[in-house]
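With one protein chain withheld, the remaining protein chains of the complex are depicted in position.
Going in written order, the chains are labelled A and B, and every chain counts its residues from 1.
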Amino acid sequence: MFKFNKIIFMIMLIMSSLISISAYSWFSMWLGLEINLLTVIPLFLKKSNKYPSESMMKYFFIQALASTLILYSILMSFNLNSTFISKFSIVLNSALLMKMGAAPFHFWFPEIIEGLNWNNTLIILTWQKLAPMIMLSYSMMNPTFICFSIIFSSIISGIQGLNQISLRKIMAYSSINHNGWMISNLLVSSDMWLFYFMIYTFISMNLIYAFKLFKINMIQQLMNILNYNKLVKISILLNFLSLGGLPPFIGFLPKWLTIYFMTEKTFLFLTNILIICTLIVLYFYLRLILSTLTFKIKESLIFSFKKMNIIFLFINSINFTGLILTSIFPI
Amino acid sequence: MANLPTGLISHTRKVQSLYKKALRSLENWYDRREVYRYYAVLMRKRFDDNACITDMRVAKELISKGEQELRSTAHWHPRKFPDSPGGVAYGREVPLPDWVLDYWHPLEKAQYPEYFARREQRKKEFVKLWEKQYGPSSGTPH
């Protein structure tokens, strides 16, 4: 059944994020965030099981808490001083980090994602981060605090991701890792952030589309898909390498540039931690891919022949050639 | 482990092998045939002189002395035919071992059906022969 209300909510979702990133005053930014929260919750709704509603509730609580704090810190600091003072900036930053699910405030993130379907996962992983991140870039008074958040994000995502078997949770933890990278981009250059965000969105879209198409939830299900066309299977799974940032793929490019910019601004320690912890993340991606591609398993008798969309394959091919193309035709 | 003594060597055989090695050593040094013959005769004389020593102590001492002399005059580049062990071309061409044929792909084997059928036959016969000689094999076939 075609749901008209979802389209309206989707438009509202997009518009509200745009409101908050282009707003002129802090209050209207908060307003945009609130509309965003209220429109994304109906999108989660699904009547066939109870998990989305649980996620809805949790998401609402957390975001409402964060929004309250944002509003509170805005009001307090402008009452007192008409500009931000450091301690309210930390409160505001923590609230924003909570909204996007960066590390010390990440606890809700995997749990909520576990209950959603893949479309909503994609929304939470990518679009919902846009507004808080832009707002974070406006209000960064205390880089040390942000650096702590970055380090926590990368370490916790690496270590906790090792233990997951659900693909949603793996995607959530990898998203926390990418949060670390993106916030560190915000420290040095917002153009680079945009670039990183776009490429991250693009790769997660690739992966999540495939997961949705083949209805995969757990990592062991990866082995059963697409055994009739190993080439497509490999090309899908190589998106993981791209997500981890291995050179021949497009995912390497933003990481490379980030490292370049950050070392130029002498964030050496932070860069080291980011790279090392991304190696752990890359390790669990690799574990996923290797077992999927190399295990000789009995191929499933339940043979569901699903054709990949040609547009998907085209987008996927950018994953392989993007780095080379950008190096041949510089922007 | 080829140097481990695997049996008793009689005195006679020791003398014989010493004589042979001495001649080879002379051949290395004196590369003209007639000269070599002359020195070989002299060497023969040295052996013949002590041929009738019956006292084993003296004979043993003589042999050890002879071996020592042989060692101390060993040529740095012994004269060897190329294909004999130690020669330059020894083992130069490696013949393929017979079992390589067993590892052929069935499609390859199918090109020579008669030969391989006979080969299987022969293998069975060989196993039978072997078992007749040494008893049934204990290990599991691999």
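Definition applied: a contact is a pair of C-beta atoms (placed from the backbone, for glycine too) under 8 Å apart; a residue touches a chain by one contact, two chains touch by 3 or more.
We take it that contacts and distances are computed from a predicted model.
For the chain that does not appear here, its UniProt entry gives the protein name "NADH-ubiquinone oxidoreductase chain 5", which is one of "NMDA receptor-regulated protein 1", "Prenyltransferase alpha-alpha toroid domain-containing protein", "Glucose-induced degradation protein 4 homolog" or "NADH-ubiquinone oxidoreductase chain 5". One of A:Leu31, A:Leu75, A:Val91 or A:Leu194 touches the chain omitted from the figure, and that residue is A:Val91. Among B:Leu8, B:Met56 or B:Val88, only B:Val88 touches the chain left out of the display. For chain A, the residues touching the absent chain in the complete assembly are 58, 61-62, 65, 69, 76, 85-88, 90-91, 94-95, 98, 105, 107-108, 110-111, 156, 159-160, 162-163, 280.
Taking the whole complex into account, chain B touches the unshown chain at residues 29-35, 38, 72-73, 76-77, 79-83, 88-94.
Definition applied: only the chains that are shown with their structure count from here on.
Chain A and chain B have CA centres that are 75 Å apart.
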